[in-house]
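Have a look at the structure that comes next, please.
Here the complex is missing one protein chain, while the rest keep their positions.
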Amino acid sequence: MTMTHNYLEMRGISKHFGATKALDGVNFSCVPGEIHAVLGENGAGKSTLMKLISGLFKPTSGDILLEGKKIDLKSPKMARELGLICMFQELSLVPDLTVRENLLLSARGSGLGWLKSDSLDLARDVLDQIDGEDILFSQRVADLTLPARQQVEIAKAIMMRPKLLILDEATSALNSSVVEKVFTRVRQERDSGTSILFISHRFHEIEALADRISVFRNGQCVDTFAQGEHDYGEIIDMMVGQKIDELFPPKPAPIKDAPAALQIENFSWGDELKSIFLTARKGQITGLGGLDGQGQNKLLLGLFGLLKKTQGRVIISDKHVDIRSPGHAKKTEIGLALIPEDRKTEGLIQDQTISENLQLAALGAKDLDAKDPSLYAASLDQLELKHGGLDLPVSSLSGGNQQKVVLAKWLALKPKCLLLADPTRGIDVKTKTQIYAILRKLADEGTAIILLSTDYEELIHLCDETHIFYDGKIVSSLEGDQMTAQNIIAASMNIPAGAGSDTISETHDA
Amino acid sequence: MIKSITLDSLMPYFGAIVLIGIGSLFFPQILSAGYLLQQLQIAAFLGLLATGATVIILLGHIDLSVPWVLTGAAIISTALVGSGDPFFIAISIPAALLFGAFIGIVNGVGVAILRIPSMVWTLAVNSILLGLAVLNTGGFNPKGEASPLMIGMASGNLFGIPTGFLLWMVVAICLALFLNRTPFGRYLRSIGYNEKATFLSGVSTPSVIFFAFAMAGMCSALGGVLLAGYANQAYQSMGDPFLLPTIAAVVVGGTSILGGRGSLFGTVGGVLFITLLTSILSVMQIGDAWRNMIFGFVILAMLLFQTLRKSAQS
Partner (left out) sequence: MLDYMRSNRREVIAAIVLVVLLGAYLGTHPSGVSTYVMTIWANQAMILGLAAIAQFFAVVVRGIDLSVGAVMALTNTIASYLLDGSAIGISMGIVAVLLAGAACGLMNGLLIVYGRIQPIVVTLATASIFVGLALLLRPTPGGAINYDLADAITLDVLGIPTALIITAVLIFGFWLPFRRTGLGLGLYALGSSEQAAFQSGIDTKTVRISAFVLAGLFGGLAGLFYSFVTTTGDAGIAANFTLNSIAAVVLGGVLLRGGIGSLVGALAGAFILKTIASLMFFSGIPSLAQPLFEGMILALAIAIGGADVLRVRNRLEVFGR
């Protein structure tokens, strides 16, 4: 690899949204034939940088140079024609069109007129290579699973024959064997001279793929260095700007025979949940693990009264309950709260103010005064919500801070049992530690917590017990020392613990 | 309360003042108390309808059944009065309101339970009501008459102020207080912005939708009773000319057609503005064709001004 010339160079780039400086005088460059990882917490400016390169935003000041020439990116279309292709974190596929139609729309040289289908073969090849043989071109995108959509996104991006390919959390929903195949393909693209910008929150992916790493913090590019120059700890310090001693709060010794807050017996729902038995105890954090879509999320929805025709029994405080709606679930005698998977559209109302969002769950509750700010103050203080005033729209907050609002909104009801659907997905390290700390504190105060997580580190370090789901069933329940990465991953793939653990650890330590 | 007074909602009030100013250049009598009070009286019909429509639009929906809920309520109340039976006369207005609430619930069931887009479902309900009215009256103007109470409500005066206008104000102020002081108002707007997140926050969204449509139906029915009192009869299609001005009044008053954002304060201004515009155009003896065109252009101008103001701000 020769560092003779930059393919893309950004000089003194700033992007301001009102008073917020998303990017502040950033210098950044990438050369052909390298994989350049971009790291940083949420709100550090990574996504803004990518959106500038892909023509979605225009910089407030500064220059973008392509092969040494200054360019003015007017639209995503123009960026694409120049070969700057971004595979977005928020999926850019049109749900109501078929895979084929989506690819046609994005193919090179497509306009409003007749569409050319000659690049489709390439897309098919890529799909086949990354484990997507089963994805038919005639399928509607809305009918595809999330991982399948990501595979199509990847195929679509490579089909456009990028000179600069941006992968923004491109593999977040894929399992490790598919990720490995995607990486193989990405390396091929690099070797044929493409520059690749890679954004991920998974350190082992960055270690596996990146040639160079740039770290962003508070809208500035802190440092750029070759892979291997700094270790994890140093990189995290760079990202956070301060030393984080411990990601996870210390785990207290498990309380033996703590009283059950919630018991689930023989809980089933169609084909997606099959005879689930589970007990959440006061003061304990119970983990739900497994690959995406194995039923763990459906269990949370079912508990919160969102599924019709569930079978089995749910027992809360020794009483058999039949929860019919979220309104019913949040009543004091049941005392459930759900932090939903998608905080943007399910947890919050983006157009309303922070305080209006905080009040929504408590409003109308009998013995609470929802308008009393002290109801939320304690949780907000502990979570260190950063805001410019509670009367600002909640959309003005970063993702991590939005999640804090969702938490505080539900904690105001003092739930007896807190259900969380992957609360830290796509959230920066600092916010994660704050969320972990408050969960631990709630548990210590006696709340039963059910934590669904796709991050096995969270299951290991936070939970007293973890149930792994596969195909709608709990295939493994792990406690104490049994909760190891190997065991969790093996159970997620429904492989008996021990067998084949070598191969699995290889893919993960690679 | 003060929070609902935004620049958007003040716009129609400024507009109304400008209209009066321009109109008075050509016809000084526009500035007379008599003319202005008469406008307030006429505005009451549109005002009651727009009050209900605001609730529905804040919810993120639309109610196209307004015309025949209005006509149906007028037919019911005048028919009951026409029967001559004192008991029927006594219940004529409550019966009409009950009818409005019932149709509102029917609308709400289609929207909240069957999840049919309100634009389609209320349109279907409207055509069923039309069918019922035609079947019931044989296609002729329905028999019956307005009671003295209805006539008094529509055409009377209290301390020199038209009772219709007072009635509208009472309804609008009560509803505005209700929306601002109770969780219901917050639920309504939250659903208008994001129904899913509201439901997941433990709000019984279907009940909110039922209640909102029932209230809107009652507003439309009250408008029908008032209009029947004004005309001393019910007549076919009496509600049709009101549908589009109702929506226009709400939107000109700064309420977003997408739901969530807006206020009844703005709607009151919107109604006054639209009523004045219509009236001044007819005072100036402008023909139907030009009246239609000017009406359209003025509404567009008001909305474009809202957009311009916002983009100038940001």
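Side notes on the structure shown:
Order of writing sets the chain letters: A and B. Residues in each chain are counted from 1.
Here is the rule we go by: a residue touches a chain if its C-beta (ideal position, glycine included) is under 8 Å from a C-beta of that chain, and two chains touch if they have at least 3 such contacts.
What you see is a predicted model, and the numbers here were worked out from it, not measured in a lab.
Among B:Leu48, B:Leu130 or B:Val268, only B:Leu130 touches the chain that is left out of the view.
The residue from A:Leu115, A:Ala226 or A:Ala378 that touches the chain not shown here is A:Leu115. Note on the undisplayed chain: of the listed residues B:Phe199, B:Tyr230 or B:Phe273, the one touching it is B:Phe199.
Residues of subunit B that touch the chain left out of view are 62, 64, 110, 113-117, 119-121, 123-132, 134-135, 138-139, 195-196, 199-200, 240, 244, 247-248, 251, 256-258, 287-297, 299-300, 303-304, 307, 311.
One chain of the complex is left out; on subunit A, the residues touching it are 54, 56, 75-77, 80, 86, 88, 90-98, 101-102, 104-106, 110-115, 138, 140, 269-270, 298, 301, 305-309, 325, 346.
By definition in this document, only the chains that are shown with their structure count from here on.
Between the CA-based centres of subunit A and subunit B the separation comes to 46 Å, rounded to the whole angstrom. Within the complex formed with subunit B, the residues of subunit A that make contact are 18, 304, 325-327, 329-330, 338, 340, 345-352, 356, 359-361, 363-364, 370, 409. By the touch rule above, subunit B contacts subunit A in their complex via residues 183, 186-187, 189-190, 193-194, 196-204, 260-261, 314.
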